[in-house]
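What you see is the complex with one protein chain gone and the rest in place.
A and B are the chain letters, set down in written order, and residue numbers restart from 1 in every chain.
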Amino acid sequence: MGQDALTQRYLPVLIVIIISFIIGFSMLLISRLIRPKRPYTLKLTPYECGIPSTEDTWERFNVKFYIVALVFVIFDVEIIFLYPWALVYKKIGFYALLEMYLFIFILLIGYFYAIGKKVFNWSKE
Amino acid sequence: MIYLIFAYFCASMIGITLMALTRKNPVHSVLWLLLLFLHIAVLYLFLNAEFLAVVQVIVYAGAILVMFLFTVFLLGAKELPKGKRYTDLPEGKALIGLSLTGVFIGAFSSITTAWKGKYTIEYIEKIGNTKALGVMLFNEYPLAVFLLGIILLIPMIAVAVIAWRAK
Partner (left out) sequence: MIELIIIFIKTAVVFGVVLAHVAYTTYAERKIIGRAQARMGPMEVGPYGLLQPIADFIKIFFKEDIVPMNAEKVLFQIAPLIVLVFTMINLTVIPFDRNFILADLNIGLLFILASASVAVYGIILAGWSSNSRYSFLGGLRSASQVLSYEIALGLSLAGVVLSAGSLNLREIVIAQHNTVFGVYAIPQIIGFIVFVISAFAETNRAPFDLPEAETELVAGYLTEYSAFRYALFFLAEYVAMYIMAFLCALCFLGGWTIPKFIIDILPFLEKVPGILWFAIKVYAFIFLYIWVRATLPRYRFDQLLNIGWKVLIPAGIVNLLIVAFIKRLGL
């Protein structure tokens, strides 16, 4: 057991990664050999409905996207802790169960506080 | 065979870390970090810690690094600021070098083999890694889980404040 069983189980994952990479790469390579290549400046400018683009693209953007990322981190951690709990639900005692309800309750306090503070109001109002 | 794979992962992790540290563009640094986290996940698999490997990918690579990337985008940082930093001074370099050496000496001089607990390999193999972790987490460390809930509540309040200020 141990290491051998582990490599046995994960070997197909490695093979699938390699094969799917080879598929994507080889198709790009074949297509590279047979497709035309006639670049000129206007073709290579970024698409902007015909108007020459000004200033820099990677400028600052709406803070909403950032808030989505922040809230996502918090909820992601909470959900990942729900999985071991869900898995051993039948095996753990009553107090352990209460424990998790308390955890979800704290989660909901934060969630409703955020709703009250209008974190999730995405429209401009 | 398995030692060869293990050696590859250890060696490439050092290389990837160096690449992440030396990139000028912060977005490239974050991407090398992503590669590093995926390699760390494989190292967890070598320890038979499947759940930890998945947590490494979902939480670190999938959530925290995305947040880093969004932070870099939000600040519009194309290159790292060029100003003088403390680490550029000779004193700073010496201090960091010495303290790192101290940490390494401290770490390597206190290596002991782990004691045998009640969670043996056979037990974990039998009921599965994630289940063993769940049983232990919820039966033996209830306070830690409770504290975790509180710790997650605090950033939620912080986000609410950020969103409120942004309006």
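Worth a mention:
Everything below uses one rule, namely that contacts are C-beta pairs under 8 Å (C-beta built on N, C-alpha and C of every residue); 3 or more make two chains touch, one makes a residue touch a chain.
Remember, it's a predicted structure, so these values are computed and weren't measured experimentally.
In the full complex, chain A touches the hidden chain at residues 9-13, 15-17, 19-21, 23-25, 27-28, 30-32, 34-39, 41, 43-48, 53, 57-58, 61, 64-65, 68-69, 71-72, 75-76, 79-80, 82-83, 86-87, 89-90, 97, 104, 107-108, 111, 115, 120, 122-124. Residues touching the missing chain, restricted to chain B, are 27, 31, 34, 38, 50-51, 54, 57-58, 61-63, 66, 69-70, 73, 128-130 (touch as defined at the top).
As a convention for this text, only the chains that are shown with their structure count from here on.
The geometric centre of chain A is 17 Å away from that of chain B, both derived from CA atoms.
Touching chain B in their complex are the following residues of chain A: 1-3, 5-7, 10, 56, 58-61, 63, 65-67, 69-74, 76-78, 80-81, 83-85, 87-88, 91-93, 95-96, 99-100, 102-103, 106-107, 109-111, 113-114, 117-119.
Across the complex, chain A is touched by residues 1-2, 5, 45-46, 48, 51, 55, 58-59, 62-64, 66-67, 70-71, 73-76, 78, 121, 125, 130-131, 133-135, 137-139, 142, 145-146, 148-150, 152-153, 155-157, 159-164, 166-167 of chain B.
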